[in-house]
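Note that this complex is displayed minus one protein chain, with the remaining chains in position.
For reference, chains read A and B in written order, and residue numbers begin at 1 within each chain.
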Amino acid sequence: MADFLSQYSIQRWLEMCPQGYLEDTVYGHSPELKEPDIVVDNELLREESIRTTVQLVVGERCALAASSGLVNAAPDFPSKRFLATQTLDEARHVEICTRRLFDLGVKEEDLESTIDDFVNPNLVKFAEVLLEKVSDGDFIAGVVGQNIVLEGMAFSVFEMLEAVSKQGNPKFAETLSGTIADERRHVGFGENRIGSLIREHPERKADVEKMQAEMTYHMLATFSDSFRGNRAAVEETRAIAVAEGAEADTAEWHGTDLASASPEDMEAVLADTVLGEFKTRLNRIGLEYQSPPVPA
Amino acid sequence: MSEFNPHSLDEDEFLEEVHSVDFWFHAVDGYLRDRTYGRIEGASHPDLDDTDRDNLITTLCNYCIGETAALEASSGLISIAPNRHSKIFLATQVVDEARHLEVFLRRLRDLGVEDPESEISVRANPHLVAFKDRLMELVAGHDWDAAVFAQNVVLETMEYTAFRAHMSTADPATAEVLDGVVKDERRHLGFGENDLGRRLMAMPEKRQRLAEIRRELDNLVLATFEEVQDSLGADRSRRVDLGSEYLDAIERLGLT
Partner (left out) sequence: MPDSDEPGMIANRIEKVRAKREAGSERRHFELDDRGFNEVPKKWRKFYRHWEGDGDTLGPNEIICPVCKVVIRSVKELRPGDRLYCMPCMSRLLVVEADDGTLTTEVVY
C-alpha cells in the first residue's frame, strides 16, 4: 500500500497538474478558445448546453463535498494527502463547469436558481446516497461510492462528451480532457486503496454493495431522462451541420458513431460502458456488482 | 499605464479572481516550481549538532500537529461554507495544508526520524493537542464563524508570526521549507480575517460570542507557541512578541 500511495504526494501532483498538463490553461482551456457562436446564439442549443453543464456542476459539487468530507475519515496520512489533492481537483472542476455556465450567458446572480431549474432530480438522489455515507464518516463506503461509482460514471460521461465536442467545441473538449486526466488518478486511488480495505473488512461488503445498487439505480434514471430530453437539440445540431454543408463528422466511441447515433443508442452505449466499468472495477476490489431494478 | 492593474478591479471581480483555483495555480507556481518538497533542488546544507537537531525535531513535530489540525479542519469546513467562493478557496487551503504536513514530515525524515507519526505523539505539546480537539469540535458542530476564527485567525496568525521568526534563526534547509509555507499562510489568514470581517460587519451581534471563544483559545495557543520558542532555545530577550500581530487582527475585527 505504502508504495502505491507514495506516488500521490502533493509534490508529484504539483508537477503533474499545475506545472504539467494544466500549464498555460485558463479555467481549463487555452486562453484563446471560446464557446462557439452557434452554441451561444441558438436558444435550443444554448439551453441544452446549460442543462448538460448543470448536471456536471452538481456532480462535481458532490465530489467536492465527498472528497473533502473523507479527508477526516481517512485512516492514514497518505490517503488524507491524496484526498487533499482530489479536493482541489474537484473544486477546479466545479469552477470550470460554473465558468462554462457563465460563458453560456447564465448571470452570476442566477447561478443557483438555474441549477435548481435544470438539475435532474435523480442525480440529486444519487448524490444524497453517497453524501450520507460521507457524513457518517464511513470511509470504505464513501470511497467506493465516490471513486468507483460516481467517478466511474463521470469518467465515461466526460469521455463521451469529449468525443462529441472535439470537432464542434474545442474549448469544451479541452476542459473535459484536463478533467479526465484528473479523474484517472481518482478512480485509480479508489481501486488501489479500497481493495486492501475490503479484504480486511469483508463484513462491510453487503452494505457497500447495497449502496452501489442504489446509486446505479439513480444513475440509470438520470441517463434515461437526459437522453430522452435532448433529442431536439441533437437533431438541431445535425441539421445545422448539414445546412452549412459541413462534411459529415464522425465521432466514434465504443463502437458507436456519436455523430449519427439516435439518442436511444447513445444512452445504451453510455449505460453499457459505465456498467461494464463498474463490473470490472468492483470485481477487482472483491465486490460483486449488484444490478438495480430497471427504472421505469 | 499597465494593462493589468489589480487596484482598478471591481470588488466582485477582485473576489472572483483571488478565490479561484486558477489564481492559486499561478500564485504557487511562482514560489514552488523550483522546489522539491519545499527544498531548493541540489542545495546541500551542513548537519546540525545534536542539541539543535533534537530541538528542531520537537518543533517540527508540533508544526505537524498544527498542520494536521488545519488539514482536517479546512477540509471539514468545505461542506458548511456559506458560498462557492469560500468552498473553492478552502479547497486550495486543503492542498496547502497537506503540502505543509508533507514537507515537515520530509524534513523530519531528513533529520533521521524514522517513524515521524510516533515521534509526533511523544513530543506533542498538550496545549496544542487541546487546541486541535477544540477546533475539530467547532467544525463538527458546523459552527462556521467560530471555526474560521479559530483556524484562520487564531491558529494561522500565530503560525505566521512563529514561522517567520523561526525562519530568521533556522538552518538553511528548514528556512527554505518555512519560506514556502509562510507564503501560503498569507492567503489563509487573509481569507479568515476578511471573511469574518464581512460577516461581523453584517451581524455585529456575533462579536460577543467570538470574543468568548477567543478568550478560551488564547491561552492554549499562546502557551503552545511560547513553549515552541523555548524548545528552539531562543533567549527571552530576543524572542519576538508572538501576540502582537495576532492582537492587531483581533482589534481590527473588534473582538477585544
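Here, contacts are C-beta pairs under 8 Å (C-beta built on N, C-alpha and C of every residue); 3 or more make two chains touch, one makes a residue touch a chain.
All of these numbers come straight from a predicted model, not from anything done at the bench.
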| item | value |
| --- | --- |
| Partner chains on view for the chain not depicted | B |
| Listed residues B:189, B:210 or B:228, member touching the removed chain | B:189 |
| For subunit B, residues in touch with the removed chain | 1-2, 4-7, 9, 11, 14-15, 17-19, 23, 26-27, 29-31, 160, 183, 186-187, 189-191, 193-194, 196-198, 200-201, 204, 248-249, 251-252, 254 |
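Convention: only the chains that are shown with their structure count from here on.
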| item | value |
| --- | --- |
| Distance from subunit B to subunit A - Cα centre to Cα centre, in angstrom | 33 |
| Residues of subunit B that touch subunit A when the two form their complex | 12, 20-22, 24-25, 28-29, 32-33, 36-37, 71-72, 75-76, 78-79, 84, 87-88, 90-92, 94-95, 97-99, 101-102, 105, 117 |
| Subunit A residues touching subunit B - in the complex, by the definition given at the top | 9-11, 13-14, 18-19, 22, 26-27, 64-65, 68-69, 71-72, 77, 80-81, 83-85, 87-88, 90-92, 94-95, 98, 108, 111 |
